[in-house]
Structures are given as C-alpha cells and as structure tokens.
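Report on the structure given below.
One protein chain is absent from this view; the other protein chains keep their places.
And now, chain A:
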Amino acid sequence: MQPRRQPPPAPRSGPGNPRPTAPLLALLLLLAPVVAPAGSRSAEDPAQPEDAGVPRRLLQQAARAALHFFNFRAGSPSALRVLAEVQEGRAWINPKEGCKVDVVFSTERYKPESLLQEGEGRLGKCSARVVFKNQKPRPAINVTCTRLIEKKKRQQEDYLLYKQMKQLKNPLEIVSIPDNHGHIDPYLRPIWDLAFLGSSYVMWEMTTQVSHYYLAQLTSVRQWKTNDDTIDFDYTVLLHELSTQEIIPCHIHLVWYPGKPLKVKYHCQELQTPEEASGTEEGSAVPTELSNF
C-alpha cells in the first residue's frame, strides 16, 4: 500500500535530481580513456584510494545495465543472471553528451533460494560496451557473455517453466512475492522469474550513470493468461532505486513464450523526475518508439 504522493516541486539540490552528481563524476573522469586495475576483492587489497582510475561505481552501473539488457534479450526466465564481480573497465567521458564504458565482469545464475551454493558461482563472463547519454534513458548496449548453459538445455528449462505456469490456478491469489519475510512459495517461483524477466527490460531502460535499480517485490497480478502459444502477464512490481532510495511502482505487461522474443509494455511512477517513464518494446533489433501505456 503506497501512500499517495504529491507531485514534487521543481527539484533543487539532492539526489532526487541526479544532475549535481554528474559534474562531480565528470570531474573525476576528465582523463579519458582511463583504465581501471583488474578488480580484486577489497578485503585483500592494500589501502587503495577508492577513486583511483575509473570509479568502481561507474563500471558497476555499466555492468548492471548490460546485464539487464542481456537478460531481456535472452528472454529466458530460467537463465537469468546477476552481477558477480566487475573485473576491469575503461571509460570515456564527454561532459556534454554522456559517457562510454567498456567493462568486463563475471556473472552468477540468479537463484534466490540457493544463494550461497558453492560451484554455482562465477561461471559466466561478459564484456560490454555501454553508452550512457546524459541523464537520458535507454543506454546503448553491446554485450556478449560466455554461455552458462547449453542453448538446448535452456530451451528445455524454459519449456518446463512454461508448463509449470500453465498449471497455476487462475485467478492467481497473490498478495506479494516475496512475502514481507522474504519467502517465495516454490509453487509460485515461475511467476517471480517471469516478473523479473519483464522487469529487466524496465530496469535496463531506466538505468543511467547515476540511477540503478533492483527488483524489490511483485505486489499484484492484474492478469495471468496462459494460452497454447503465449503467457500474457500483467502485473505491478516495486523497484528500488539506490541513489535516491526511492521505491518506484511499475505496471508491466508482458507476453512470453519459450524461444520467442519477449514483448513488454510498462509504465512507472517516478517521484523525483518531472516526467513519468514508460515504454514498450518488442524483442527485435530495432527499438520501437516510446509510447505511453
């Protein structure tokens, strides 16, 4: 239950308006290109100042954006990946236009119920070029990742998920996933995975040099239709934006079928920026125009 919010007055200082931190970043990164040392675990590092070379933060931003995009493009709820570690990167800053980041990072399979399993670890490696346009959405992304799972196996697992989804009783009586204590009913797991996949598209589009998002909770399901050739899923999630700490409700509508590109439409309520963000996408090579939901 989100409290009703007033439309904000024109933002001045503060993280609500990302603008103040961009000059700071630009200042730090005026030397271009700057190569960051290979990422090593902080606990073992000798005391290196945090902002030597490219700020780790920018590389992480780029890696996350790239991963959201990768997950969306793969269209595979059974093969979602999360960021493990940034390994190296470089950035070119143009204070007027934005910045370009090349980054190499490792990934892990996204498996909430078995977080700390050994061996399921840093199997995937990705390299990406990410171009952030100053405070504008939709960073341009070119990303390749080593294959974690055989394509055939991935398709099989997707199809299994699809079958599980078809068996779910309609109407779905969802209060929230995870519940307030962090628990996800195994029976409802496929829904969460699909919701995460759709959210990846949204989070890719909305990630900038300074804003980045996590999926906090699935709070309602408006529609869940399983046909012979599609799953039609209309739902609301809460995204958590880290730099402003805001919780952003997003209404997402997706259509999915194993092996087919994901189709997504969405509309998010943004508190701090004047416009509300929304978008639509078919999983094709050329992005379609943004349109309101």
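In this text, contacts are C-beta pairs under 8 Å (C-beta built on N, C-alpha and C of every residue); 3 or more make two chains touch, one makes a residue touch a chain; residues count from 1.
Definition applied: contacts and distances are computed from a predicted model.
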Choices "Cytochrome c oxidase subunit 4", "Protein transport protein SEC23", "Probable ribosome biogenesis protein RLP24" or "Carboxypeptidase A4" - which one is the UniProt name of the chain not shown: "Carboxypeptidase A4"
Contact partner of the left-out chain, one of A:R57, A:R90, A:R129 or A:R189: A:R57
Contacting the left-out chain in the complete assembly, out of A:I149, A:L168 or A:I247: A:I247
Sites on chain A contacted by the missing partner chain, in the whole complex: 1-6, 8-9, 11-16, 20-21, 24, 41-45, 47, 49-51, 55-57, 82-83, 110, 112, 115-116, 176, 178-183, 214, 216-217, 238, 240, 242-247, 271-272
